[in-house]
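Heads up, one of the protein chains got dropped from this complex, but the rest are sitting where they should.
By written order: A, B and C. Residues from 1 in each chain.
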Amino acid sequence: MTITPPALSVFEALESEVRSYCRSWPAVFDRAQGSRMYDEDGHTYLDFFAGAGALNYGHNNPVLKRALIDYIERDGVTHGLDMGTTAKRAFLEAFQDVVLRPRDLPYKVMFPGPTGTNAVEAALKLARKVKGREAIVSFTNAFHGMSLGSLAVTGNAFKRAGAGIPLVHGTPMPFDHYLDDRVPDFLWFERLLADQGSGLNTPAAVIVETVQGEGGINVARPEWLRGLAALCERHDMLLIVDDIQMGCGRTGAFFSFEEAGITPDIVTLSKSIGGYGLPMSLTLFRPELDVWEPGEHNGTFRGNNPSFVTAAAALDAYWTDGQMEKQTFARGQQAEEALRAICAEHPELGAHHRGRGLVWGLEFADRSRASEVARRAFELGLLVETSGPEGEVLKLLPALTISPEELDEGLRILARAVRETA
Amino acid sequence: MTITPPALSVFEALESEVRSYCRSWPAVFDRAQGSRMYDEDGHTYLDFFAGAGALNYGHNNPVLKRALIDYIERDGVTHGLDMGTTAKRAFLEAFQDVVLRPRDLPYKVMFPGPTGTNAVEAALKLARKVKGREAIVSFTNAFHGMSLGSLAVTGNAFKRAGAGIPLVHGTPMPFDHYLDDRVPDFLWFERLLADQGSGLNTPAAVIVETVQGEGGINVARPEWLRGLAALCERHDMLLIVDDIQMGCGRTGAFFSFEEAGITPDIVTLSKSIGGYGLPMSLTLFRPELDVWEPGEHNGTFRGNNPSFVTAAAALDAYWTDGQMEKQTFARGQQAEEALRAICAEHPELGAHHRGRGLVWGLEFADRSRASEVARRAFELGLLVETSGPEGEVLKLLPALTISPEELDEGLRILARAVRETA
Amino acid sequence: MTITPPALSVFEALESEVRSYCRSWPAVFDRAQGSRMYDEDGHTYLDFFAGAGALNYGHNNPVLKRALIDYIERDGVTHGLDMGTTAKRAFLEAFQDVVLRPRDLPYKVMFPGPTGTNAVEAALKLARKVKGREAIVSFTNAFHGMSLGSLAVTGNAFKRAGAGIPLVHGTPMPFDHYLDDRVPDFLWFERLLADQGSGLNTPAAVIVETVQGEGGINVARPEWLRGLAALCERHDMLLIVDDIQMGCGRTGAFFSFEEAGITPDIVTLSKSIGGYGLPMSLTLFRPELDVWEPGEHNGTFRGNNPSFVTAAAALDAYWTDGQMEKQTFARGQQAEEALRAICAEHPELGAHHRGRGLVWGLEFADRSRASEVARRAFELGLLVETSGPEGEVLKLLPALTISPEELDEGLRILARAVRETA
Partner (left out) sequence: MTITPPALSVFEALESEVRSYCRSWPAVFDRAQGSRMYDEDGHTYLDFFAGAGALNYGHNNPVLKRALIDYIERDGVTHGLDMGTTAKRAFLEAFQDVVLRPRDLPYKVMFPGPTGTNAVEAALKLARKVKGREAIVSFTNAFHGMSLGSLAVTGNAFKRAGAGIPLVHGTPMPFDHYLDDRVPDFLWFERLLADQGSGLNTPAAVIVETVQGEGGINVARPEWLRGLAALCERHDMLLIVDDIQMGCGRTGAFFSFEEAGITPDIVTLSKSIGGYGLPMSLTLFRPELDVWEPGEHNGTFRGNNPSFVTAAAALDAYWTDGQMEKQTFARGQQAEEALRAICAEHPELGAHHRGRGLVWGLEFADRSRASEVARRAFELGLLVETSGPEGEVLKLLPALTISPEELDEGLRILARAVRETA
């Protein structure tokens, strides 16, 4: 496939220089279905990016689409702030019946605004309010969002610099494997907490991703997560799992922390929770933490009812039995085998792969290689992005609903792209 | 009309205590059309709230609805992060042709994430980055959002306390009329700026609403806004107009600052920009301020394509000629007359009204009266909210598309509610 | 008198560029007595600066000198941290008997470290600890010190910039006369406090100088100070009077706030409290505020015993009757008359004077004139400094022990210097 540079004029002329993905993929997309996107020039792309995790059920999933159109057709409440609506009730009931009860999770549900960073801001505000402390511990290469509260616990120096003010109240600790396993887990963190002279402001909470998606597909071991949960309990800190990218089945189970058998105090969900790619997010927390006053945190789009409709439909369609989880593991295995083969085929690249469920990373010794591979893949009709502080990790994030054939096709394009940039 | 307490169980059991509007209006809404909402028990409500300004074109506006359903039916890209899409292009072109060019506004357009607070956070980050200073001046009773950056420039003490950390880098200045016109405009502010010993950290920017919606329907005079713009220019501060609630025609013109004849350096838009009540927001700025690096500010739902579709449709339907603006002034006059009559009818209440376009406030000497009136109005089938630091102002925010008859009906209910709580 | 440029080489070669007074007065001083200083080249200078208020009893006051030498000769404890010493006891007893009891002041005494900024830091820490709030209100053109806590409540932009971090938690309010009496006292401040939507973080305390020495000899009226004290009480804020420069009799009474008849919650003293110009400072506070834990604030030189000796001797020598206060008023009158005459003599200079007790300022329409006058005065053998944000105010601060003849001599030199720079 050859790509003719599309007419981007209005984007270039009018849109801010801050635009990003449209630069990696110089096409104007028009339609999308399942794992395929179509640009206005008739090109087809296989999508291994899935809206950075917002499209676990694929583009314009027909089951959800039906529910959404029905709702709009019948003039269901589209906007109503956080009024009670039948759509919200249906979602809450589905979430309770399909997600919380079967997992014995006691959470209250907050609608903090429809984006991930809204959910993180609400989580941090609540943790600070409950504990009466300001400090939050985050981890190296964490990504939690772009508003000031979330940005302060995000690791990326380039993003942080955008704040224009010194970001304070957050202290980074080493994520799992960060120091190449040369240091016992939490040795440093716990010493700081136990020592009255350490200089660490006692944290209200710890915020963690189980797999760091933006940070480079860094996978925490279950035992590391259990160690962290125990540490939080020993030292009276709340544990916040930011499951915005890794939740909703990305790693297999609905929540990414289920594998480790832990129950965080606070959980953030966004991206795929709405199912159809519409803005929606949740902040979940233990009921005893629900010390909010009515309206203490608010926002215009908290109650994005069309999202509630597709969210409830997605839960009903995919999470009432264990099929989705099983399928994700199977697809994950398929991806892992292909990545292992790529690494083996090119020992000179010093490549290695890592991942869980259907999120995989491929890192090369040469830190600019991942970008080159992604660029070549795009030319070959595959959408795949990079992550990590220097974009040094190729990031595979296909829809969970991808077929084995599509997955295979994408992996073969990827192998070819690696080969052709070698 | 009598109200049977609806079955709120799942809301009460599962949703966080932070929920708010659903407490004022104990109904479960199911459908909505134009200026009417319908609950599941068959009750009809006239809506003078309009999604806190997110529904300037009414609920489920049929023109926009058609465009939205068409887009969804044909599998237009729903989610694609900030990729180039045909829907985004159509919106950008419409925004340029219908909004920016006719007003000679040179702005670049940024999609900062789909909520108002995302737009404000981006505006503040950009202003700080451009000026290399941290301080922002805001105004008494300002409201700009709930994430940490926006909250720091928000006045409400109750909301601020939710932050859990001291909110810094913001200094409040008196909004127009704040000191009962006993002090010349900007006397204090400019003295602080001119005096090297004043102790004010030199501000990067000033952020202002032309009419403070949450703060109590406080209306700045055009000459005050012009004075502020001149002050900003004299003292090398950027002027940010937060037009999230008052933009998109709420005060008559598309932008609320047009009346004053000023051109802010940065403008935030959200709420009604998407037209249909779907999450969307914009940060606009002079091209010379576009110093963002690609991806320096990002977010999953920046490119909410369904919103782009309804946003473009709304611009085409309502803003290609001057009809909407004219109609808003006419409706506003109608509202003002009714409010004047209410005040005149009850001299003992010490009530007075204020507003512009189709945003009006009614304040009573007894600061708890507004809430009582709103409660009674709800019982009588009218949705109307309060604003101000103590909820002491009744806030009228009907859809701009409301018919004169509906408006009259609502104003009569209001008059009755005032009477029946007297 | 002609001045030969002295050999400043080691100062210039070795001392940091931050050095300041030695630049205004390019001499190398060797001896000093009373109101006279002598440089190594045999020149004599009359001192209208008095160590910026640290030498209210003159240089090397013989009464204090005797006590100091005796103490050193007999090997009294020089350094002992904050151990109990006979010298400290003698000072505490004198301070209680001569200062606190006759004025019915209930204060506890804290030795916070021997400099003014130590005293202010301790005052701010205590106020925040007591009230559990972070915000402090200070005033335009305030000066409280150079360490980070004190600097954050200091007005001067040049000094603030030296911090290298954004100074937060402080908000400036207008000092008396700041807005040329066009605004009622505390109208703005109290409105901010009363309004839950104002955006002012509720202050723990207000810190104020009764006369701003560094800020330009700005004199607060007694009724303004009383208004401030009443405001603090109404709004549950602690009132801190920083009496470092204006205390110890500079304005007449021992404390500068006595004239207003108020009792601040916290008072800081330094400069002349040690009597002999040796480092010493005190933080005084109402006993119910003494919530410090033992050692919660410490420092190596809290117990500067030689200072305790001269401090006690000064209290005994000057404050057991009302003579000192009477004499200060008389000298002040003498100064005021001379300044009035200077202003009258040169109507073209647009000069005006202001002051209280023995602190006086002379301001010229031309803001660089004060520096020129000071420079010429130095050539004529008078040490006098400038103050104000641009050094636009000539600042007269002679020793309280100056004789009428010396004062007259200095004032005549001053008049001549004004004349000769006109």
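The definition used in the following text is that a contact is a pair of C-beta atoms (placed from the backbone, for glycine too) under 8 Å apart; a residue touches a chain by one contact, two chains touch by 3 or more.
Treat the numbers as computed from the prediction; the structure is a model and nothing was measured.
Engineer: By the document's own contact criterion, which visible chains does the hidden chain reach in the full complex?
Structural biologist: So, taking every chain into account, the missing one touches A, B, C.
Engineer: Touching the hidden chain in the complete assembly: which of A:Leu46, A:Ala123 or A:Ala142 does that?
Structural biologist: Candidates A:Leu46, A:Ala123 or A:Ala142; residue touching the omitted chain: A:Ala142.
Engineer: Of C:Pro203, C:Gly277 or C:Gly355, which one is in contact with the hidden chain?
Structural biologist: C:Gly277
Engineer: Which residue among B:Met37, B:Val109, B:Ile136 or B:Ile165 touches the omitted chain?
Structural biologist: That would be B:Ile165, which touches the missing chain.
Engineer: Residue-wise, where is chain C in contact with the chain that is not depicted?
Structural biologist: 6, 8, 10-11, 14-23, 25-33, 37, 40, 49, 51-55, 59-60, 65, 68-69, 72-86, 88-89, 92-93, 95-96, 108-111, 113-118, 121-122, 124-129, 132, 134, 145-150, 152, 158-159, 161-166, 169, 204, 244, 270-271, 276-279, 283, 285, 290-301, 304, 306
Engineer: Identify the residues of chain A touching the omitted chain, counting contacts across the whole complex.
Structural biologist: On the side of chain A, residues 134-135, 138-142, 153-158, 160, 166-172, 174, 178-179, 182-184, 187-188, 191-192, 195-202, 215-216, 388-390 touch the unshown chain.
Engineer: Can you name the residues of chain B that touch the chain not displayed here?
Structural biologist: 165-166
Throughout what follows, only the chains that are shown with their structure count from here on.
Engineer: Name the graph shape formed by the protein chains and their touching pairs; answer line, ring, star, complete or other.
Structural biologist: Contact map by chain: complete.
Engineer: Which chain has its C-alpha centre farthest away from the C-alpha centre of chain B?
Structural biologist: Result for the farthest chain: C.
Engineer: Please compute the C-alpha centroid of chain B, do the same for chain C, then give the distance between them in whole Å.
Structural biologist: 50
Engineer: Mark out which residues of chain A touch at least two other chains, giving numbers and ranges.
Structural biologist: 165-166, in rising order.
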